[in-house]
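Taken from a larger complex, these chains appear in their original positions, while the remainder are omitted.
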Amino acid sequence: MKVSKKPERYLRYIIPPALFRAHRTKQILTANPIASLKRKDSEVIQTTVYDYDANNLHEHELKTVDDSFPFKGNGKVTWINLDGLRKQEVENVCDHYGIHHLVTEDILSVSQRPKMDEVDDILYCLLNMLYFNEKDGVVEQEQISIALGKDFVITFQEDPNKDVFNPIRDKLRMANSKLRQRGADYLCYTMLDLIVDNYFFVMEKLGEKTEILEEEVIRDSNKRALVHINQLRKELIVLKRNIAPVRDLVGGIIRSENELLDENTIKYFKDVHDHIIQAHDLSENYRDIVISMQDLYINNVNLRMNEVMKVMAIVTCLLAPPTVIGGIFGMNFDFIPTSGNPWGFYATVAVMLLIPAGMLMIFKRRGWF
Amino acid sequence: MKVSKKPERYLRYIIPPALFRAHRTKQILTANPIASLKRKDSEVIQTTVYDYDANNLHEHELKTVDDSFPFKGNGKVTWINLDGLRKQEVENVCDHYGIHHLVTEDILSVSQRPKMDEVDDILYCLLNMLYFNEKDGVVEQEQISIALGKDFVITFQEDPNKDVFNPIRDKLRMANSKLRQRGADYLCYTMLDLIVDNYFFVMEKLGEKTEILEEEVIRDSNKRALVHINQLRKELIVLKRNIAPVRDLVGGIIRSENELLDENTIKYFKDVHDHIIQAHDLSENYRDIVISMQDLYINNVNLRMNEVMKVMAIVTCLLAPPTVIGGIFGMNFDFIPTSGNPWGFYATVAVMLLIPAGMLMIFKRRGWF
């Protein structure tokens, strides 16, 4: 029997279990910046040093982080990059470069909120690089710490397998690039700019996904679409909580009047600020669109139910007269009028069919369907 | 069979695919101000120069932008307008007129958020002219950059085929117009005023569309209306994200205390500020009306479903007694009371019809329908 098919059972085929991302909820809700014990030392650490001024660039792949110590205060701009976090190495570098141990703790912390701090002579930024995992449709994040000091920038990246700063390396290698002409503060700006710009690319990907989802909602408002909308809302939470604090972060840098920042570089930070504000506005737009998509979904489901109800009401109405007539002439009375008439059967059948036909016509003219 | 018609299939005829503007979603959500590489050089550039003071007006259609260089610092007010953006030309003009290269980047950027900037001796505004595309029912935008310097205004328009400044040209040609009596700051004000005023015309068009849609929702809450409401919400997002930052932009000009702005002109900018605040309020009113229209829609659908349910409930109830009676006398027992009675059939049929008739009367008196 066709009819007994349980709709839910169908859905089991259509929606692979992976779609039900309830586990994502826990992941999002258990951000705990304090549990620094949770940070596992990464197995691999790659330490690179770029030591440059307008004329020279020295590029080093270091074996141990301690090899980065001699670059301190050599008159050039020094960029030390640690790919992968290991407690011992991070503390060594920080101690040598005069980074306050509270900052060191932040560097090693897990799921910290983006923040800016000025401690001693260091301007410290912590923020997240975002990636869009196309396969799972989730926004992934990698914690990046940037410590700007006098003539040096030290960056700490969480994941040794990802490196976000390649475009900066390319620019450094160009002798005539503006990056080479300017100081450590400009390098720091370039990094923030790169990370913020990347938010737009992640949002572009989400935008594509949203559009596909909206098309699915318009076409067919099923459970799959429902689960996807819910999932999308969670990704928006991730997006927003990464973008909103970065706005304060960049605003804080602009207002800081820190000696490490050259007056000319502030203009560039203002540019990043414009971008992050736009990114924030855009994330609000996403929210609006997803909310409006969800409303569309609900309305669509309601509308379809309404249509089905109409069909049922019409069939129920059409069925009523023939059922009653059939019941009347099916009664076992000895004497039934016209039962002896050879055309009686045809006449009755005709009536049984004509009444619904007439009703249909009336319904149609009244625009019921 | 009429009844088996799938409602969705009907809708396919009614709603042309163009209505399903999911692609608009992507368009709205992928604003990316950074990807300046995306900006294609426009094929045509029209450069015009208006060089004027209270007594004289020189109007030039230039062949190359370089021809605009000699006008710098000639003691008159100079308005250089570039219709269409080509990287090389924009940079040339900006270099010659001392516009900071960060501003140049903004001029060439794509889908930038409206903003105001004071760099060196230039007051720079970026905002969007809005058009209402009647055919597709969407709000289109054209990026306009206005650079106000000492005795000159340079404007950059994205689309060489549209020109928004014709009313200004007309006023310039009138020797006794206030525009001719005053300086470059007043010209800049006139431009902002023109663009902001245009927002009201776009909103008027949207208002007409909203009213037509609301009438459709009241008359018949179908899928077409649903899709239109969703579409309208998206246009409101476009509207709002263009208007809200312009408020800050004009507010920023008023507070800037920039030497380029004459004390007397500030009054006029305050007037623009009043207008843009009203435009913003109005866009909020739009939102309220669209939300309330959507609520109306949902309630309408619910109400109609409720009415259909009532009809079904009534028919189901009315059908019950005749079905049972017909079933009773249709049983094949040898002995059925009154079956031999010649009036038995008529009496039973009468009962079968009178009971529903009586029920109908009771229902009616109780106000069921």
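Brief remarks follow.
Per-chain residue numbering starts at 1, and chain names A and B are given in the order in which the chains are listed.
We adopt the following convention: a residue touches a chain if its C-beta (ideal position, glycine included) is under 8 Å from a C-beta of that chain, and two chains touch if they have at least 3 such contacts.
Just so it is clear, the structure is predicted and the values come from calculations on it, not from any experiment.
Copy number for the full complex in this structure file, with 2 chains shown: 5.
FYI, only the chains that are shown with their structure count from here on.
Least-squares overlay of CA atoms from chain A onto chain B yields a rotation of 70° to the nearest 5. With each centre defined as the average position of its C-alpha atoms, the distance from chain A to chain B rounds to 26 Å. Across the complex, chain A is touched by residues 2-3, 5, 7-8, 20, 22-23, 25-26, 28-35, 100, 102, 112-113, 115, 117, 119, 221-223, 226-227, 230, 233-234, 237, 241, 245, 294, 297-298, 301-302, 304-305, 308-309, 311-312, 315-316, 318-319, 322-323, 325-327, 329-333, 336, 338-342, 344-346, 348-349, 352-353 of chain B.
Residue ranges of chain A in contact with chain B, taken from their complex: 197, 200-201, 203-204, 206-208, 210-212, 214-215, 218, 267-268, 270-271, 274-275, 277-278, 281-282, 285-286, 288-289, 292-293, 295-296, 298-300, 302-318, 320, 323-324, 326-328, 330-337, 360, 364, 369.
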